[in-house]
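Comments concern the structure below.
In this view, the complex is presented without one of its protein chains, the others remaining in place.
Take a look at chain A:
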Amino acid sequence: MNYVLRKLGFYAVALWAAVTLNFLIPRLLPGNPVDILLAKLQQRGGTVTPETREAYAALLGGDTTDSLLQQYGTYLSNLLRGDLGVSVTYFPTPVSEVIGTSMPWTVVLVGIATVLAATIGVLLGAFVGWRPGTWLDSAVPLTTLLAAVPYFWLALVLVYLLSRVLGWFPSQGGYDVVLDPGWSPEFIASAIEYGFVPALTIVVASIGGWLLGMRNMMVSTLSEDYVLTARAKGLPHGQVMRNYAARNAVLPSVAGFAISLGFVVSGSVVTEQVFSYPGIGSRLLAAVTNNDYALMQGVFLFITLAVLGANLVVDLLYGLIDPRTRAKA
């Protein structure tokens, strides 16, 4: 269980680092976010009492007389109570509520798209890498084009082709606005219809990396002695490919999940802007354009939290797949 403890410890440190970064960024950078934010708040018809000012100062720093350490304490305790301030953009909704309504959209979209891309990419990579040098294998470098395509640009092109030219899919939003959000079949069907192009964007743009990583590991694994032994024993090719080569070759792809997920999340944040998707990415951008610092910080914190959580799960699973990681400690 040492492995699990070590991983939990690491993610605790990572979480602390993210929280602290969130605390330090507005305090170290130029500009006075509290003033800008309060001015916006007044424009939106919010009343600015000294208490409001104090609450935002705890979140963002500014003209308080407290020492940095005291501010840090107030910030952490507010955070633990789930108090992230009030969003200016969606005044008077609290930040936590804005995040709560938009988070599921992104988590489901990015989650499904990532799992699909990883599965298809790894399977294709194993298949291609099994026979290095064939025409299929020599076409693998073409996938680098996909990997180098900016997500949001691919989104623009797909919207242009699928929605504007062919008219197959709606181009904006996350669901048909005449429907009420809920678990009704019509609503889910509409969410799938609207989510198809965004998901396709993410899958197409991220599949290349998985395929390539798996292919390269597969080629390396093929020259291992145990693969040669398995072949010499006369085992069926499929069995050698699946149980001897692919199982070992997939390990680095799983271990590298952190990097890929970070990429996908970064890409999808910008992509949501293209689709006006009701997810967390468009909230982040709305926050940035409106100088809604409280919402900005909250969204960043939650994105980080989600990414850390997903990585923790994958790391724990990795410990199950590869016994060596548990023994190493």
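Keep in mind that, in the parts below, contacts are C-beta pairs under 8 Å (C-beta built on N, C-alpha and C of every residue); 3 or more make two chains touch, one makes a residue touch a chain; residues count from 1.
One rule holds in what follows: contacts and distances are computed from a predicted model.
Its record in UniProt calls the unshown chain "ABC transmembrane type-1 domain-containing protein", which is the match among "ABC transmembrane type-1 domain-containing protein", "3-isopropylmalate dehydratase large subunit", "ATP-binding cassette domain-containing protein" or "Ketosynthase chain-length factor". Taking the complete complex into account, A:144 is the one of A:77, A:144, A:229 or A:243 that touches the chain left out.
Considering the full assembly, A:296 is the residue among A:38, A:57, A:207 or A:296 that touches the omitted chain.
Seen from chain A, the chain kept out of the figure touches residues 10-11, 13-14, 17-18, 21-22, 25-26, 29-31, 33, 132-134, 138, 141, 144-145, 147-154, 156-157, 159-160, 164, 171, 216, 219-220, 222-223, 258-259, 261-262, 265-267, 269-270, 273-274, 284-285, 287-289, 291, 293, 296-297, 299-300, 303-304, 307-308, 311.
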